[in-house]
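In this view, the complex is presented without one of its protein chains, the others remaining in place.
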Amino acid sequence: MLRRLIIPGLAGFAAIGGLLSYTAFAEGGKSSSAIVVASNELATVLAPEELEQVGERESFISAYRRLTESQYRHAIADIFGDDIKVEARFEPERREEGLQAVGNAQLSVTTSGLEQYYSLARSISRQVVSAERETDYLPCDVTSSKDAARKCADEFVQEIGGKLYRRPLTKAERTLTLTIWDASAEGKDDYTQAFEHALTSLLISPEFLFRTEVAERVDDSDAFQLDAYSKASRLAFYLWDSPPDAELLEAAARGDLNTLDGLSVQVERLLDSPRFDLGVRAFFTDMLHFESFETLTKDTMTYPKFSQAVADSAREETLRFLIQHLVDDEGDYRDIFTTKKTVLNRTLAAVYNVPYPSREEWTTYEFDEDTERSGILTQVSFAALFSHPGSSSPTLRGKHLQEIFQCTKIPDPPADVDFSKVQAIEEGTVRERLDAHRTDPTCASCHILMDPAGLALENFDSLGQFRTLENGDPIDVSADIFGQEYSGATGVGEYMKSNPQVVSCVVQKAYAYGKGRKNDYREGQFLNSKTEEFADAGYQLKDLFRSLLTDPKFYEVEVPEGLSARTDSASLTTKAPASGGN
Amino acid sequence: MTRFNRRSLLKGALTGGTSVCLGLPLLDQWMGAHGETLSGGQPIPTRFGTYFWGLGLTDTPAGGSRWVPTKTGYDYDMMPELESFRALKDKVSVFSGFRVIGDGKPNVVHWSGHASILAGGAPDRTGEMIGPSFDNKVADAIGATTRFRKLDITPTGDPKANYSTRTGSAFATPETTPLALYTRLFGEGFQDPNDPNWAPDANIMLRKSVLSAVGEQRRALMADVGRNDQIKLDQYFTSLREIENQLAIQLERPAAAEACVIPEEIAESKKSITIDVVNKNTRIMAKLLAMGLACNQTRVFNFVHTPGTSTTYIAGEPKTYHQITHDEPTDAELGYQPETSKLAGLVMEGFGIFLEELNAIEEGNGTVLDNSLVMAFSDTGYAKIHSLENIPVFFAGKAGGRHKAGQHVRMEGEPVSRLSLTAMELAGASAGEFGVGAMKSSKLIEEVVSQGGDNAI
Partner (left out) sequence: MRFSLKTVAAAALVSSLGCGSAMADWHKSYVIEWYEPAHYYGTDTGIVDPGTDCPAGSNPEIDHIKVLIDAGYTEQEAEWLRDQNHPYRLPNHGSNQMAFRGEGRANVYTQPWTYPDPGLTPVSGTISQGVDLDGDKGNGFTSPDGRTGIDNEFYRTVGCWKTYRGPDRLSSGAMTFNDSMREGSWTVAIVVSGSGDDPMNDDDVKVAFYDSQDALVKDGNGEIATDYTFIVSPHKKFEAIFDAKTVDGQIISTEPMDEVWMRDPSYNRELQLLKAQVHLKMEDDGRLTGVFAGYRPWEPVYEGWVRARGTVIESLTWVNLPGVWYALKRNADYSPEGADGEKTHISFAMRVEAVEAYVMHPDADEELTQVASFKDIAVEGPERPYRSFTRDGIVPDKDGVILAGPDAPIVPPTVTREELKSRLAAQKSAASGGQ
């Protein structure tokens, strides 16, 4: 990870310049500056009913989105260096419409969650101002004269605050933070603690913990656009899973991000950076339900090879595999279901029961052509996450093949389902045990979507280990999927690869992931055209992301429900990052 | 809430008195009227908690049950699945026959039961309730003066195993391991109530002022946001205020608590959801919680032993409890599902262990359990068919004498919300009514509510 020392006057200088000029603009009103280039390319003309809701406002918040754990960690590492310890338990995220990025839009911070953020904020602040580190961040001597120290506190608050809030601080925010500094500096001749407290307040502020997406009015028109800093955050969190870097903030300050050309330059830069891996990891961590690794356990009497190291490795394997295949090798997205290639470590090699042919910690590996391994479908991550602790589950695997990769929501089983037909048999294979799913019409209506593909993956046990027998009986891995005959995991892989729904699904997820809300049915046509572009470009992930992130639709302003019509604008004195003044 | 405001006083002393009114309820306002008094003059407070376990208890298709006593009133007969709390049966009331009335809403499996008990109405879908869970109402009423308004705990290691919500959609994050619970209760910020050398830490005042300042952004931030974001911000600022409250409490000399003995530090425990490990962690965490209660760290808690679709299992068995409840055929001779009933018994052992630990700490003339009301319930009645009828509910502890404990009350078809209403009453957080639609309830279950001191501990 990058560790950037922030020494005023050197590395951070350009960014400060950008932030300061923006602040001046924000405080002076939009007429006093021409920094923001109004452009209709990325603006949305609001409908009359929306305009009525917005009223006289010059800006409003279209969404608050809580930072994910990895975004938080990346932010701290980017701003203060990756040697800062971030030791806390983050609140769980919420999954909706198949994505945490969507579910998290509903999330706030509960008391125990905020306690964690608070204790983290204190710990980070203490580390930042500690004697070993203070020279990296504090632009002055903490024991200098009070006037000098306060001036330096002001600079500190503006620079670090700007990085944390991902936009320049408003005057009110600066003042408020300095008030905290003042209270802690009172009667002291060492101002370390004052800096610590000021930083703590920035770190627990909702402006840091949530991504604020601000819509601003374009000139005097009825058009609104996502303000440039909100766009910068969307880009950076999407492609890097991290806050915007100095260059992106400068581009925002210059107004570059309000033009398609300026936006494209930045998208390209972010896509080409090695940090793009972080963005890919975050997207698939969300899409593949990898939060479930937190609670993954296996019965070690049945699966002795399972350990926390195996769980951690399995997660890492799939993410490394996806980066290798989709980014480094510029592979076809559809091949993730069929390829014999993966990325292994010694631990996983033991689970896959293959020799580990390297001294490195991780290595690319290709399974023999005659094995049944078939891309992500037979990786430990998928096989193990969607199984029970003591046995595999064709139903869980089938359900998640549908939901994760085909965007088909499987309804919950009816409450009054007659389970007496599903008999507990300790002998034979699961196929016989699930017979009722097929023969009972109530069950069959949903299970026809899940069980056939799930049963075809049965040669892989709850830990993803290959087997051909269950309870001593040979496992039948044939499958009839919508009238087509397939066999085993490789068969399911072929089915997935040739299934157009698999392609359109990843496009839908990539879009909703960035927007942080579920897709609207009216966006169907747009998504279809993006799916076609994706196909035309050879199913390249980078092309998909580029095409979405350079599309004005991605930045379309939406008026949130319940934005009450009002005329009072007093609050804008503290909330004016994009308002252009009162 | 603004007439007398401790927070603004403290804050005024610090910063020159900007008036922001995020009031704290008065200290001692909620001291239970029925509470017992210790020698020091401090009454022993009543505590309230919920105890949840997944997958209900076993009924028999022929109409019998493995858990409903045949006898009602005091001295009910101990059924096989109640065995775990036999020793404490005089402190446990059993409620049978209560149900969820859906008002046309679907049975959201493994969710409708407890969502109705907690929020007073049937939910529309899993992961959401129709409003705040009532433990929060109790916490606001009796928990405001302790360091933690409430604690959420689960021995499963699963951070999603909790059903306490202020919004109906965002759920509190529980402490998921014994070590995490220990650290939260007795780690940084803990003040020994019996420390004779107690002195307020000047730094806390400064730290509190930092939070106050952040809180001042509230009004500004709330102005230009949609409804959903308002709710989110509201929750954020509520949380902020609670942490301020925790700090404020640290500025005051803690009331002495005779029964409080700071437990020894504990080690991280094994991550597993086998029933033996879950019950082992239940014991350690119940012990910690009981001491946390005795040390006045909180008065309200939610304990989720196993979640709704409980995936706990017996080590070495291929199937989870949830699978077994559905898969296992009813044994023709026995008339019930033997393996399911066995697992139900093992899961209920957790409840027995939990009560045992609360009962182990002596306090006043009784125990912590005697001064508590633990409302225990599940997501479902008979799990095999996801039944929303005959959902098992227990009230344990005497609520400082308010609860006429040790009875079996059977009310066929009554809504579960009546039990929630009664629990609030016994906890000292009276509400005139609770629930919506067909589950709107304003009648207490009088059988278990003491009108005087006739069931004193």
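Read from first to last, the chains carry the letters A and B; within each, the first residue is number 1.
Just so we're on the same page, a residue touches a chain if its C-beta (ideal position, glycine included) is under 8 Å from a C-beta of that chain, and two chains touch if they have at least 3 such contacts.
No experiment lies behind these values; they were computed from the predicted model shown.
Engineer: The chain left out touches which of the shown chains?
Structural biologist: Contacts of the unshown chain, counting the full complex: A.
Engineer: Given the contact definition stated above, which residue among A:Arg211, A:Lys298 or A:Arg433 touches the chain not shown here?
Structural biologist: Counting the whole complex, the residue in contact with the absent chain is A:Lys298.
Engineer: For the chain not shown, which residue from A:Ile84, A:Ala349 or A:Leu396 touches it across the whole complex?
Structural biologist: Among A:Ile84, A:Ala349 or A:Leu396, only A:Ala349 touches the chain that is not shown.
Engineer: Consider the whole complex, including the chain that is not shown, and state which of A:Gly55, A:Pro357, A:Pro500 or A:Gly524 touches that chain.
Structural biologist: The one listed residue touching the chain not shown is A:Pro357.
Engineer: For review purposes, identify every residue of chain A that touches the missing chain, sorted by number.
Structural biologist: 298, 300-301, 303-307, 346-347, 349-351, 353-359, 368, 370-372, 466, 468
Throughout what follows, only the chains that are shown with their structure count from here on.
Engineer: Spell out the residues on chain B that touch chain A in their complex, using ranges where they run on.
Structural biologist: Those in contact with chain A are residues 14-15, 106-109, 126-127, 149, 152, 156-160, 166-167, 169-175, 180, 184, 188, 206-207, 209-211, 213-214, 216-217, 219-236, 238-240, 242-243, 246, 271-274, 311, 313, 315-320, 323-324, 326-330, 339, 384-386, 388.
Engineer: In the complex formed with chain B, which residues of chain A make contact?
Structural biologist: The touching residues are 57, 59-64, 89, 91-92, 94, 105-115, 118-119, 122, 172-173, 176-177, 179-180, 183-184, 193, 197, 200-201, 204-207, 209-210, 294-295, 297, 299, 301-302, 308, 388-391, 412-413, 415-420, 422-424, 433, 559-563, 566, 568, 571-575.
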